[in-house]
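Then we have chain A:
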Amino acid sequence: MIPDLGQYASEVLVAYGATFFLLAAISGYSFWTSERTRKRLADFKNRQMHE
Partner candidate 1 sequence: MSFWKFANPNRFNRLVDRLVPYCTVLAVILLAVGIAWGFFLTPDDYRQGSTVKIIYLHVPSAMMAINIWIMMLAASLIWLVRRHRVSSLAAKAAAPVGAFMTAIALITGAIWGKTMWGTWWAWDPRLASFLILFAFYLAYVALWTTYEDRESASDLSAMLCLVGSVFALLSRYAVNIWSQGLHQPATLSLDKETNIHDVFYFPLLASIAGFALVSLTIVLVRTRTEIRKRKIEILHCQELSP
Partner candidate 2 sequence: MKGLLVKEFKLTIRSKSGFGLALAFYGAFSILVPFGMETRLSALQSPAPAILWLGAVLSVLLSLDRIFQQDLVDGSLERLATTPTPLEAVVVAKMIANWVTAGLPLCALAVFLGLLFGLPLDERIWICVSLVAGTPALSAVGTFGASLSLGQGRGGLLLPVVVIPLCVPTLILGTLVVNRAAQGLAIQTVFLIEISISLASFALMPFASAYAVRTNLEYS
């Protein structure tokens, strides 16, 4: 399935791996903080409504 990468196989795969890792890290972190702040904001609003 993986095409024949010849003598540079490891370099190419490392480049792809590093890129995917960094992209996943920044997007994962961004979505995670987004969800967390959304919940915190909702909590705040709920509390203020009940008071």
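Simple rule for what comes next: a residue touches a chain if its C-beta (ideal position, glycine included) is under 8 Å from a C-beta of that chain, and two chains touch if they have at least 3 such contacts; residues count from 1.
Inclusion criterion for the candidates: all candidates are chains of the complex that A comes from, given by their letters.
Worth saying up front: this structure is predicted, and the values here are computed from it rather than measured.
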Exercise for the section: Name the candidate, out of 1 or 2, that touches chain A somewhere in the complex. Expected result: 1
Problem - Complex contacts: residues of chain A adjacent to candidate 1 - result: 3-9, 11-12, 14-16, 18-19, 22-23, 25-27, 30-31, 33-34, 37-38, 40-41, 44-45, 48
